[in-house]
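Excluded from the complex is one protein chain; the other protein chains are retained at their positions.
Right, chain A next:
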Amino acid sequence: MKPLSLSSTAFGATLLVTGAIQGANATDITVMGYRGAFQDNYVKAVIEPFQAAHPDIKVTFYGVQNAATSLGLMRAQKDAPQTDAVIYDLSVAKIARDEGLVREIDLSRIPNYASLSDVGKELGGFAPPLTYDTYLMLYNKAAFPVPPTSWTALWDKSQAGKIIIPAQGGGDIQAIALTVIANRLGGEDDYTKTIEPGVDKLVEMAPLVQTWEPKPDAYTLVANGTANLAVGYNARGQYFVDQSEGRLQTVAPAEGTVTQVNVISAVANSKKQEAVDTFIDYALGAEAQANFAEAMYYAPTNTKAEVADAVRGRIPLMDPERRASQIPVDWMRMGEIRDDMLKPWRRQIIPAGR
C-alpha cells in the first residue's frame, strides 16, 4: 500500500476540521408540517434548494398527521419548543396566535411578504399565507363516462353507498366547507345568518354516504373503485390523478369552490429566530412557491411565482374564471362559529346516515 504523504494527510485533516467547524456553526431548525406526500414534495421542492442556497442553515421537516396535531405539540412544548416553524391551517393558526404559541415576525425581515396575495393575510406576521388549495369533487373515471359538473351529484340517489364524505371525528375543516356549499345549494348564501338549509341538504344526502372516515383516504378509495364520488382537495387530488394513472379525476363544480389557506408561523420561544425568518422568507419567495406548485399543485401565494402552463391548468385557483367563482369564506370568523358549524354534523347529519 502506498504510504500517505505528509501533505495529503494534512489536507485530509484540514477538510475534517473544516467540516466539523462548519457543522458546529450550522444552525439546525425544525419545521413541522403535514406528513406524507406533502412532506416528501416540500423537502424536495423547497427545503433542499434552501439548504443549497444557505449551507449555514440545516432544516429538518417533522411530519405530523394534521394541523391539530401541530397545535397539540406546540401546546405541550410551549416553554421549550422542539420545533421552530410550523406549516398548518389558517383557522388553527388563529388559535395558536390567541394562545401565544407563535411569534409575530417582523415583516421587514421577510421582504417576500409584500409579494403575497391578500387572501389569508389576516394574521399578518403571525401566519403569512404559504399555499392555497381548493376544495372540490373527486370521481372515479370509469363510473362517470360523463364527468359530473355540479355539487348536486352528491345528492344523486343512483350513487347510494358509493359516495364518501370525509368528516373525520364528526367533522373538520372539510365538513365546514361542505356546509357552506350545501347552504348555498339550499338557497342561503350567508352562513353567518343560518346554516339550516345546508344542514337539511346534508341530512338528505347522509343515507347515500358509504363512510365518513375513509381509510386510508377518500382518494385511494375512489381511485380503486370502492367509491365513485367523494370530496377532497385539489393538490392531493392531482397527486392521486398521477398515481392512479387517471382512474381518479377531480372537478371544480360550476357553483364554485372553497379555498383553504395553509400558513407558516414562527414558533414562540424558539432560540433560532434569525434562521427561522430566513427560511420563512425563502419559503414565501417566488422560486420556492413555483417549485412547490409544480411538485404538488398547491396554488402559490406569491403573485410573482411563475408556474408552467401545464401545471396552471391543474390548479383551479390559477384559472381566472374559476378563481372568480370561489365561494368567499371568512376563516377568522369561522374560528368563532366553528362549534356551531360542526355540532349539526355529529348530532343530525351523520346520525341520519346510520
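Going forward, contacts are C-beta pairs under 8 Å (C-beta built on N, C-alpha and C of every residue); 3 or more make two chains touch, one makes a residue touch a chain; residues count from 1.
Keep this in mind: contacts and distances are computed from a predicted model.
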item: Among "Polyamine ABC transporter permease", "Small-conductance mechanosensitive channel", "Na+/H+ antiporter subunit C" or "Ligase-associated DNA damage response endonuclease PdeM", UniProt-listed name of the chain not shown; value: "Polyamine ABC transporter permease"
item: Touching the absent chain when the full complex is considered, from A:133, A:172 or A:294; value: A:172
item: Options A:131, A:179 or A:210, residue touching the unrepresented chain; value: A:210
item: Interface residues of chain A (partner: the chain not displayed); value: 65-66, 68-69, 71-72, 75, 92, 95, 98-99, 161, 167-172, 210-213, 215, 226, 335-336, 338-339, 342, 346-347, 350-351, 353-354
